[in-house]
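Only one structure is covered here, and it is reproduced in the block below.
Here is chain A:
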Amino acid sequence: MVSPDAALAALFVLPLTGALAAFAAPRAAAALAIGVSWANAALVGGLYGMVGARIALGGHAAPLGVALRLDGLAWPFLALAGALFAFAASATAGRALLAKPGAAALWLTLLAGLNALFVSADAFNLYITLEVVSLAAVALTALGGPAAGAPALRYLFVSLGGSIFYLAGVAFFYRATGALDIGLIGAAGLSGPALAAPLALTTLGLLLKAGAAPFHFWLPPAHAAAAPAASALLSGVVVKAALYVLIRLWTDAAPPEALDAAAPVFRVLGLAALGVGALGAFRATRLKALIAFSTVAQIGYAPLALGFAAGSPLAVQALVAFMAAHGLAKGAIFLAADGLRRANGHDALDSLADPGSRLGPTKGAIGLGVVALMGLPPSGGFLAKWTLAEAATAQGHWWMAPLLAGAAVLTGVYMLRLVSALVRAPACADGDAPRGWSALALAVAAVALGFSGPMLSALMLAEAAP
Partner candidate 1 sequence: MAAAFLGGFIALACLALFAAVLVAPAAPGLEAAVAAALPETGVTNPVTGVLLDFRGYDTLLEVAVIALAVIGAAALAPRETPPAPLAGPVATAAAAVLAPAIVLFSGYLLWTGGARPGGAFQAGALLAGGLVLLEITGSRPWWRRGLSGRLGAAAGTAAFLIAGLGVMAATGRFLDYPGPDWGYAVILAIEAVAAVSVAVALSALFAAEPGDGRPGEGAP
Partner candidate 2 sequence: MTDALLLIAAPVMPLLAAALAMAAPRRLSMLGLAVAAAPALVAGLTAGGAEAELPGFLFGAQLRLEPDLAPALAAIALVWGAAALHGRAEIADGPDSRRYKACFGISMAGQFATLLARDMASFYAGFAALSFAAYGLVAHKGTVEAMRAGRVYAVFVVMGELALFTAFVLIAAAQAGLAPPVETGVSAPALVWWLLLAGFGVKAGLVPLHVWLPLAHPVAPVPASAALSGATLKAGLVGLLVFAPPALAAPPHYGEALIWLGFIGAFGAALLGVAQRDPKVVLAYSSVSQMGLALALLGAAAHGLAEPAPARAAVLLFVVHHALAKAALFLGVSSGAPRMVTLVGLGVAALSLTGAPLTLGYAAKAAAGAAAPVLGPVLSVAAFGTAALMARALWLVVRQAPARTSRIKATAFGALVLGLASAPLMLAASVVPSTATAAAAALAPALAALALGFGLSLLRVRWPAPPPGDLVVLADPIGAALERSSRFTGSTADAPRSAAALQDEAPPDEGALWRETGVAMAVVLLAVALAALGAATR
């Protein structure tokens, strides 16, 4: 039996070592990235049995040292990242990206950063992991080609700006509590401005980094311009990293009353994101732009769910389900979109074709992905919506149920353009296109996630336990 210390350390040691090796040996880099991505996925799978573990790195306990903990909230995110990295690396889009010099090392560094972030229990350590993630993500975005330069630069600035706000907030936390460990900050029982100020700063920084409306301006260009496999990661899991920290702070570092007080703001933010994203998606003419705007909309579910999470593990569970479903589905769709683009040489929605009739799995991936995004049963999106509706109605917010139901239709309507473009796509006599099995696998996972309700409940229980 592997000790928790070794297992948790392996979460970042493994990809980081891989990254260094890939940097040192460019010829083997791509294969290395794929291999390590899969090994990481296996590792995360194995970690399911260790949920609840908490280790003090270097043997130094909390106030002094940095603690890692693998709880019910962290594991789903780890799993999401693991799955996305593994499948995206194997996909044609992933292999194309990894073939670029340096990409494999960035890829693995990003993975290391994400893993470290998800298990970190320390506010300052989270800042560093956020930096690792941001820098690696920006670099991966910039690899998307000449058009990606400007969006990547904007992304970098936004990200750095967000980090500064976050760091300021953490500093205030430290000043007020003398602790950096999130649990200890929460235990300090802050109130008044001493609580509000750092929370506001960190929240601001994180929303900026997550691209949640109204700070979404940078997101669609960046996600649309990046290489498809990078987009899959960015949309699928990188924005989730900032949201994950947000959840952490508001549920662990802040008392429920604070979340309760801030809930209306979160709800408004969430609804605004839903509206803005849908509007943008309606206007998009390019496939990747459509998908990127749909990310803006879907990210809105996070603040929305957070708006009901005060004292409600159910809403947190819904949030997790939202993030996981969106991550898998969006990853699948981005990878599939790459398949379409490769097959057609462009991604204009109104003139897609199906060369050699090879796009079956790709189409299937998009179809299932859309199902999950819309939140139709039995997909993960449905699980999320149902859970959120239940949490909200339990708090007396009946309006959430029709809203969520309507949002599904709205999503369906703008995604319909994509789906009908696929149906229309005529089969050409010959041509080549990637088969898209990885995308399909991710999409299937997004749908199968709908059956993970009991597992998520169990994980949330594990998280609630001390």
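Selection criteria: all candidates are chains of the complex that A comes from, given by their letters.
One rule holds in what follows: a contact is a pair of C-beta atoms (placed from the backbone, for glycine too) under 8 Å apart; a residue touches a chain by one contact, two chains touch by 3 or more; residues count from 1.
Note that this is a predicted model, so its numbers are computed, not measured.
One candidate among 1 or 2 touches chain A in this complex; it is 1, while the rest do not.
Residues 3, 5-6, 9, 12-13, 16-17, 19-20, 23-24, 55, 57-60, 63-66, 99-103, 105-106, 109, 112-113, 116, 124-125, 128-129, 131-132, 135-136, 138-139, 142-143, 145-146, 148-149, 165, 168, 172, 174-179, 188, 192-194, 196-198, 200-201, 204, 214, 217 of chain A are the ones touching candidate 1 in the complex.
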